[in-house]
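Quick one: this structure, given as structure tokens, is what I'll be asking you about.
Every protein chain of the complex appears in place save one, which is left out.
Let's look at subunit A:
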Amino acid sequence: MLEISDLRVGYGRTTVVHGVDVKVGTGEIVAVMGHNGAGKTTLLRAAVGLLPVETGTIRLGGEDVTRAKPHRRVRLGLAYVPQGQQSFGQLTTRENLQLVADTFGAAGTARMNEALDLFPALKSLLTRRAGLLSGGQRQQLAIARALIVGPKIMLLDEPTEGIQPSVVGEIEDAIVQLAGSGMSVLLVEQHIGFALDACARYYVLESGRVSTQGAGGAANESDVRSAMAL
């Protein structure tokens, strides 16, 4: 579904990701783990198209999108949930969702209702400004917004970071449920627990390079922990 080959990317003259290969198959959950500053977010932003690629290629569903603008990739079925529960704070919850649904016509409206069924807590907050929601609510909104794209693959950057524990479970369940329905997931996490349990494959990034990779599942936790030198 998503194939990142020999990707080098950075900011200005500083290269942060040095030749990384990551593959996500259809319906697969793939986790990218690593410490702060290992290049996880940079990798995701490049995959979305928010950072220009120095060298390497990014293919989405077989199509080369290395130079495509983010909104083009979104229309090809890529959805992105950035770090930090980002939303359009001045827009209401409904506007945040409607905004994306606008692009996809009737299908968008249908998916907007489905997304609200997945996160029913948002239904009572539709007229509230997104900037006034709690962190957990905003993260649910961010995932709901991403779902309206009708994604074939969703890229999530630390989706449970800084969120109250009671909501973390709901978000994790939603991710597993979505992958079960055939959507691919590329999950970036600093914490090993859920990501490793849920994923089919994992990569550990260290200083912008893949230091270890392997199959997911709790059995490999000690490998990952030693790779991350915890």
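Assume contacts are C-beta pairs under 8 Å (C-beta built on N, C-alpha and C of every residue); 3 or more make two chains touch, one makes a residue touch a chain; residues count from 1.
Quick note on the criterion: contacts and distances are computed from a predicted model.
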item: Which of "Tryptophan synthase alpha chain", "Urea ABC transporter permease subunit UrtB", "Glutamate transport membrane-spanning protein" or "Acyl carrier protein" matches, in UniProt, the chain that is not displayed; value: "Urea ABC transporter permease subunit UrtB"
item: Hidden-chain contact residue, picked from the options A:Lys69, A:Lys123, A:His191 or A:Arg225; value: A:Lys69
item: Per the touch definition above, residue among A:Ser87, A:Gln140 or A:Thr160 touching the missing chain; value: A:Ser87
item: Which of A:Lys40, A:Arg111 or A:Arg145 contacts the chain that the document leaves out; value: A:Arg145
item: Contact with the hidden chain (one of A:Ser5, A:Thr57, A:Gln98 or A:Gln190); value: A:Gln98
item: Residues of subunit A (touch criterion as defined above) contacting the omitted chain; value: 48-50, 69-71, 74-75, 80, 82, 84-91, 95, 98-100, 102-104, 129-135, 138, 145, 149
